[in-house]
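Missing here is one protein chain; the remaining ones are kept as they sit in the complex.
Showing chain A:
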Amino acid sequence: MHPAFSVVFFTTATGAGYGLLALLGVLGGFQIIPLDFWLGFIGMGLALGLIVAGLLSSTGHLGRPERAWRAFSQWRSSWLSREGVASVTTFIPAGLFGIGWVFFGSSGGWVTVAGLLTACGAVVTVCTTGMIYASLKPIAQWHSRFTLPGYLIFSAMTGSVILNALLQGFGRGSTAILAFSLLLVLLGWGWKLATWRYNDALEIPTNANTATGLAGGTVRTLEWPHTEENYLLKEMGFRIARKHSARLRQITQCVAFALPVFLLAATFTLPWPFATAASLLAAIVQFAGMLVERWLFFAEAKHTVTLYYGR
């Protein structure tokens, strides 16, 4: 599948944004994160900023973005429509929580309820994003039990690493949250390795025989219907990543998981300014690494239409 940058950035940014938003909603609502105007302001601003930037980026993928409002109508059948509805609905409790927690400096009561509703909305939205991909049968690498948990884990992972960086930056670092984010990075790393292992061993029942209805023997492409690449090949016959997939997987492992693990572990032992720097660096490096991971998620996925082209 062609990895359009608008969609790669969209899923990575909103994943991190909703992860951070959910954690702020729960931890802020229950006063586990101390009340601090600037911490709350920048935290909520970062979470909502990532979400808005991602959603705006996703409209860049559309052929007719001025009609995007229509996408809220088919929530009964379409995961993409559900994602639109869930993402916009989540802004309501998120806005209330932000006002209560950041501007009124209060938690408990309705602010806690708004925080919890925000977290629920964030989780639901990430689920709908994951289901867009997990529900597509023609793409076996996506239509698997690894896709939806992957989106949830990576969202929580990137969100918690950013939250840790934020707390460290305000000198309010918490060992518990640092350990939590470190564990999530390890979980994410393990999940990605398991996903690749599963995809590499995947035996897809659909082949050139079932695609053409020609039973038995071998079906070899003699001639394409066209001499140049068409929409189908540009959009779904993307092959660059498969050529370099081993190297790109190494880059992903290194930048999205190994370096953040090292930097977060270093945060435990380093003194103040260095610990903060290591935490900030972990968040930035991981976001870049997750862009590579998401790029590979698209580029390594193989659509059944490529069977008609002998690819």
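The rule we apply is simple: contacts are C-beta pairs under 8 Å (C-beta built on N, C-alpha and C of every residue); 3 or more make two chains touch, one makes a residue touch a chain; residues count from 1.
The rule we apply is simple: contacts and distances are computed from a predicted model.
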| item | value |
| --- | --- |
| Name under which UniProt lists the unshown chain, selected from "Fe-S-cluster-containing dehydrogenase component", "Dihydroorotase", "Xylose transport system permease protein XylH" or "(Fe-S)-binding protein" | "Fe-S-cluster-containing dehydrogenase component" |
| Option touching the unshown chain, where A:R70, A:R145 or A:R172 are the choices | A:R70 |
| Per the touch definition above, residue among A:V113, A:L232, A:I251 or A:A277 touching the missing chain | A:L232 |
| Positions on chain A contacted by the hidden chain, ascending | 1, 61-65, 67-68, 70-74, 76-81, 84, 132, 135-139, 205-206, 208, 210-232, 235-236, 303-305, 308-309 |
